[in-house]
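One protein chain omitted, others in place.
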Amino acid sequence: MSNYTPRSVDEIAKCVAQDIEEGMYVNLGIGQPTKVADFLPKDKDIFLHSENGVLGMGPAPEEADRDGDLINAGKQYITLLKGGSYFHHGDSFAMIRGGHIDLCVLGAFEVAKNGDIANWFLGRPKDIPAVGGAMDLAVGAKKVYVIMDHVSKNGEPKIVESLNLPITGEKCVNRIYTDLAVIDITEQGLVVREMVDGLTFDELQSKTGATLRQP
Amino acid sequence: MSNYTPRSVDEIAKCVAQDIEEGMYVNLGIGQPTKVADFLPKDKDIFLHSENGVLGMGPAPEEADRDGDLINAGKQYITLLKGGSYFHHGDSFAMIRGGHIDLCVLGAFEVAKNGDIANWFLGRPKDIPAVGGAMDLAVGAKKVYVIMDHVSKNGEPKIVESLNLPITGEKCVNRIYTDLAVIDITEQGLVVREMVDGLTFDELQSKTGATLRQP
Amino acid sequence: MLNKVTESAIDAMNHINDGATILIGGFGLAGQPAELIDALIERNAKDLTIVSNNAGNGETGLALLLKSGCVRKIICSFPRQHDSYIFDDLYRSGKIELEVVPQGTLAARMQAGGSGLGAIYTPTAYGTLLAEGKETRTIDGVNYVLEYPIKADFALIKAFQGDRWGNLTYRKAARNFGPIMAAASKHTIAQVSEVVELGALDPEHIITPGIFVHEVVCIEGDK
Partner (left out) sequence: MLNKVTESAIDAMNHINDGATILIGGFGLAGQPAELIDALIERNAKDLTIVSNNAGNGETGLALLLKSGCVRKIICSFPRQHDSYIFDDLYRSGKIELEVVPQGTLAARMQAGGSGLGAIYTPTAYGTLLAEGKETRTIDGVNYVLEYPIKADFALIKAFQGDRWGNLTYRKAARNFGPIMAAASKHTIAQVSEVVELGALDPEHIITPGIFVHEVVCIEGDK
């Protein structure tokens, strides 16, 4: 086995943040994707959208400044930047479904080689289905980036030939950031943009359930 | 011929105004229906809606107070009452189409005995079609009252068995106020609620293109 | 003089009867009309269908309403939260019916209801479990699901300021579903933190015009 160190959650978030350009309207999904905000360049205007009716989200407030009416889609306390705005859910999802969000960063259970994503429901008998805005974001955003571990806790590939879990949206993922690599989903298939130092292409392929290509 | 005086435009408007109750949301169509506003009781809260995004329309302003950004659907200068509000065309027509307007008063070329209304287009070769909000109002308002002359300038009945002119909306008129009578459109047909003094039922019937009933 | 301000939350529940469909505002606790829900629990109408984004938190508001046994069915986008154990138990024991609707579709269906549309084609959920059995159509190369409007008998929402004509403003992200629920129900009851004089709200800043609101209840001391 080669000698490499998987990226931490923060390091993955940093990779995503570096790929976000000034002027983009971005929705960061609940969980790991939310961390991307911490690594966005402070000197650039990047607009964070939260599906519960906020555009221009700022960092978390001091504890004393928390306001129960100012939360994000993950129900965490947030702040609003100068120039931010509030609106109702109809307008918020018009932004999403209407293709006005340039980029959405989502977590995922599985991504298929054609861009299908599963991230809402494991479908086991005792699970309670709960979708939130996941399906709207998957089909609506201009680009969808996924953050996830490259393999599951059991070592199973999460990038697969075709989904095993219930689908969230068809052919919507454009890029996957894992603890091991950054992979584009293209017309030509899964193209590895970048890998962690010390990892070989063959080893990455062995942890991936679909054929990878070198750029 | 019996001895009677047809109602003036103002008198018809007054009849309609008397039938409008406190708390009603009312849209008054362009032309004669607009006059109804002049006869509404000043001591009651009646909400006038204009489809260009105004609720709580007040009377015309003094000439010095005219504001090009504050007009009604007929493009006349208006004022806004305390408690009035502005909104965009999407919300304005949600109010209309969604059944939130209690009453709409429209002019008409023809009304059929089943409540079909023609009021948008004469359909002659040189005419240019222009519909505005007429079709939305006809189908959307909870009740539609029509103000029109009982017969055309050529003496033809404007209340007819079935429309001769292009239809605006199907089965939507509830009541007709003419210079001669007030007529309800009911499941049982056209029911005369009231006639001008001195007019006989038979004479009214002779000027009407469909069978009338006495209440 | 028309006055939509109702003295107490309990009075505002007078019209709510068994079997009603009720939209309840809020995203989590933000914008949830807690005091109206308390009054609804006291009203004790049975067999209710509730439409709300979530299915309650802890032992407050919407969660308590579910616990009261008044709710037959809930339509929401995200019932499962870390503190939704009341709902979870009811669901797992088959005591409540659940319809999961994607959040944007939930909003769009209520907007369709409030604006008189008969149905809409939305791209959301195409090809998923949540579109199973639903009509679909491909338009200009994109796949859509046919969704029908949600219209309700009542809406209970939380706003910030209100006046006697029912005009409302909201506070920050507590606006969420309030305006669209107000439009999608026959009878909207809004709890507000403050009732202001008619004319005190700038007509440019009113978010929900009074036409969509039937009763306004002031909850003293609420933010």
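The chains carry the letters A, B and C, assigned in the order they are written, with residues numbered from 1 in each.
What we mean here is this: contacts are C-beta pairs under 8 Å (C-beta built on N, C-alpha and C of every residue); 3 or more make two chains touch, one makes a residue touch a chain.
Since the model is a prediction, treat every value here as computed from it, not as a measurement.
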item	value
For the chain not depicted, the shown chains it touches	A, B, C
Residue, one of A:R97, A:K113 or A:K207, that touches the chain absent here	A:R97
Missing-partner contacts on subunit A, residue numbers	22-23, 25, 43-45, 47, 49, 55-56, 80, 82-87, 90-91, 93-101, 140
Residues belonging to subunit C that touch the chain removed from view	108, 112, 115-123, 137, 139-140, 142, 144, 148, 169-172, 202-205, 207
Subunit B, residues in touch with the chain not shown (by the definition above)	50-54, 67-71, 75, 80, 86-90, 92-93, 96-97, 121, 123, 126, 128-136, 139-140, 166-170
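The rule is short, and it goes like this: only the chains that are shown with their structure count from here on.
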item	value
Interface with the most contact pairs, given as the two chains involved	A-C
Taking each chain's C-alpha mean as its centre, the one farthest from subunit A	B
Separation of mean Cα positions, subunit B and subunit A [Å, integer]	55
Distance between chain centroids, defined by C-alpha means - subunit A, subunit C (Å)	29
Residues within subunit C bordering two or more other chains	111
For subunit B, residues contacting two or more additional chains	none
